[in-house]
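Right, I'll just put the structure down here and ask away after.
Left out: one protein chain. Kept in place: all the others.
So that you can tell them apart, the chains are marked A and B in the order they are listed, and the count of residues begins at 1 in each.
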Amino acid sequence: MVLRRPVDCLLGWVGGLIALATAGAFAWILWDLVRLGLSQVTWGFLTGELSDGGRSGGIGPVLVSTAGILGGCLFFAVPLGVGCAIWLSEFVRRGSPWARAVIGGVDLLASVPSIVFGLFGMTFFCQKLGLGFSILSGGLTLGCMILPTVIRTTLSAMRNLPSDLRPSSAALGLSRLTMLREILLPSAFPGILVGITLGIGRALSETAALIFTSGYATRWPASLADSGRSLSVHIYDLAMNIPNGGANAAASALVLLALILAINLTASGLGERWRSRQTGLRN
Amino acid sequence: MAKLRISNLSIRYGDVRAVTDVTLEIPEGKITAIVGPSGCGKSSFLQALNRLTDLIPGCEVSGSVKLDDQCLFAAPALDTISLRKRVGMVFQRPNPFPQSIRRNFEIPLREHGTPKREIPAIMERALTDVALWDEVSGRLDQNAGTLSGGQQQRLCIARALALNPEVILFDEPCSALDPIASMAVEKHIQALRGRFTIVIVTHNLAQARRLADSVAVFWLRNGSGRLIETGPADDVLSQPRDPDVVSYLNGLNG
Partner (left out) sequence: MSRSHADRVVEAGLGLTALLSGGTLLLIVWFLFEGAKPALDFGMLGHLFGDGKWQPGSVRDPQFGVMSMLIGSLLVTGLSILLAAPAGVLSAIFLSFYSPARLARGHRRLLELLAAVPSVVFGFWGLTVLVPAIDRLHPPGQSLLAAALVLSLMILPTIALTSVSALQAVPVAQLQAAAALGIGRPRLIWSVVLPAAWNGVGAGILLAAARAIGETMAVMMVCGNIAQIPASLFDPVRPVTATIALEMGYASAAHKSLLYAAGLLLVLVTGALICGMAFRRQTETSLPRSWS
């Protein structure tokens, strides 16, 4: 007993110190961003145009481009991803070769590095389909990237539904379409929303896949066919290519972090609600 | 008058033969109880009567089931949607849709083409039949999951009644309920006698005695469920012929 104690103590302390250091690093990053950038974040910064290569001025056009890219991304990934997940959970048997092939492909897609998505997006959307460096190209590229997130989350939402919903719907003579539309999808909806939210979070964070698909333009985008930089690309450009861009980069990073935080809280809030609804049903 | 004619019905899941060679007639307007030890194919048999077996991967059904004179499995087969409107089912675990009480009626009724304005009256009648109307009439838009287990099961019965089926299948409808809720549900099934043809699977022999007009006993023989005795409830339950059934009934009575 006496001999065991020191090991126990040591393990506890080392683990605790590492946890503390992780928290400390996070705090350090946040503090530096706040120190460098918080004073810049004003209403004028959020809505204003860029000037002097981004060193001064705001990020209005960048936010609009980011929204455009996100829109294109969701337009592509949500119908495809949700459709695929429904097919996997309702229309094929779980272990069947087709289901395994699709799930395997989707999981491998999730492992593809983002820079490779960039390379692919540039070749396929920009060049092959002739969309050029545009918000649409960037959005579609990100759409491919977040597809696995949407599919996996929707699939687990569908599979976690109470298993007796399906026989009880069938016993009432509901067609599969009605069962899906009226029973399964409404029940799984919060879970699907969590998947979409997680996908938005991933898309917002992405830089490498966008540099060579949606481009660098800093003007107000006129349409989806216009080039436009996302918030993350803006931070990268200010940090790497624009001398003395640090303050505005930090401010943009703060804005991005705030967005990500909001997305994350929404997702976990939705998840909570979904879970409590599920358990509420089972009591 | 037989409502359902089952002849030489066999059900297999892959290599497992769940039910072998069952021939049985279900009389119209009567309550038929299916009894027997667990694992002898009672539920599988019941699920074949509204083709819920279709939902089970790898399940094969052979033999014939006729509803009136229409085949369920052989061509020209009844399509499953109209079949299941005519043959309703209530499950062991209450399974209302996780939506409002009202939606639980609207969804199936709309599916089968009932005009919207007729739905409230149908819903009220069905809920009154199971004595649930007074308890829930003030909160029809609440989630059905907020009801107690017994109320949920009565809601499920009412939901099946609302489609005005010809046959209702009950799969151990009381076994997930407490004794008081169980007696209430049993009383409502009792009250449906004559209006509907009822098939009830139960492992509660006392319940079978109280409810049933005729009884069919299933037994596991050679690794598969078989029908070993059938007839009017009084005959089968008081003077069984098959030695296994004798000891089964005695064991449970003693």
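Miscellaneous remarks
The criterion applied here is as follows: a residue touches a chain if its C-beta (ideal position, glycine included) is under 8 Å from a C-beta of that chain, and two chains touch if they have at least 3 such contacts.
Bear in mind that the values here come from a model prediction, so they are computed numbers and not experimental data.
Of the options A:Ser134, A:Ser168, A:Thr207 or A:Ser227, the residue whose C-beta touches the omitted chain is A:Thr207. Considering the whole complex, the residue from A:Val41, A:Val62, A:Ile103 or A:Leu224 that touches the absent chain is A:Ile103. The set of subunit A residues touching the chain not shown comprises 1, 4, 7-8, 11-12, 14-16, 18-19, 21-23, 25-26, 28-29, 32-33, 36, 79-81, 83-84, 86-88, 90-91, 98, 101-120, 122-124, 128, 144, 147-149, 151-153, 155-156, 159-160, 175-177, 180, 191, 194-195, 198, 201, 204-208, 211-212, 232-233, 235-236, 239-240, 246, 249-250, 253, 256-257, 260-261, 263-264, 267-268, 270-272, 274-275.
As a convention for this text, only the chains that are shown with their structure count from here on.
Of all the residues in subunit A, the ones that touch subunit B in their complex are 93, 162, 164-175, 178, 182-183, 186-187, 277, 280-281.
Subunit B makes touch with subunit A in their complex at residues 50, 52, 54-55, 57, 80-85, 88-89, 91, 93, 95-99, 103, 107-108, 111-112, 143, 145-146, 156, 159-160, 163.
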